[in-house]
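One protein chain omitted, others in place.
Right after this comes chain A.
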Amino acid sequence: MSEARLRRIQKEISDCQKDKLTRITLTPVDNSPFHLIGAFDGPSGTPYEGGRYEVDIIVPDSYPFQPVKMKFVTKVYHPNISSASGAICLDILKDAWSPVLTLKSTLISLQSLLCDPQPNDPQDAEVAKHYLTSRASFEQTARHWAQAYAGAPATQGDAQPAKGVKAGKADPVALAGLEEKHVKQFEDLGFERGKIIDVLKRFNYRGTNVGKVTADRVVEELLK
């Protein structure tokens, strides 16, 4: 099947080149047809709109009988995508794979995953918590990430324009989905900014959840 695997992949790459409509591209890495970078547009009507998302693709030896290995290269703020590593939680990349699926159809599935988060089967538990507890704040953070990492233009509808983004460097507080005044509050007590962001993220210190976490509890954690 190894000859058939090469033939199929070459066909898939040329099919993608011919199809200008979906705006999905496949680019070989180091001239290997089995290591590619796929790219697609962030779906419109989502916080990812306007961004361009790159995915690292490894075609295994036993393709198409085993699923392709995919992970995001572009950082994405989404419950089913690891904010740290880009690892993806999607069943067709695991036990629901079928050999009729192609690189293009799998990338289209990733695009629809961006439209349709599944927070109850998360890859990134902190992001899923954010999504479930304060949706507006989650969407704002996801938009910040799209602007900071995926090249999405700043939108007018943003309550808080991504100020750091314009300067070419994203604001770590906004990227963490937190509010500056909350970080400042603990910074004034002498704690280090990076650590405060870490702890507040872990506590999901956002929206109505802020009232449920006492300042003492945060300080206790910061002292650890």
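As a convention for this text, contacts are C-beta pairs under 8 Å (C-beta built on N, C-alpha and C of every residue); 3 or more make two chains touch, one makes a residue touch a chain; residues count from 1.
Following the convention adopted for this analysis, contacts and distances are computed from a predicted model.
Hidden from the displayed complex is a chain whose UniProt protein name, among "RING-type domain-containing protein", "Ribonuclease H2 subunit B", "HORMA domain-containing protein" or "Exosome complex component RRP41 homolog", is "RING-type domain-containing protein".
Looking at A:108, A:154 or A:213, the residue that reaches the missing chain in the full complex is A:108.
Of the candidate positions A:25, A:74 or A:123, contact with the unshown chain belongs to A:123. In the full complex, the hidden chain is touched by chain A at residues 1, 4, 7-8, 11-12, 64-66, 82-85, 87, 89-92, 94-96, 98-102, 104-105, 108-109, 112, 118, 120-121, 123-125.
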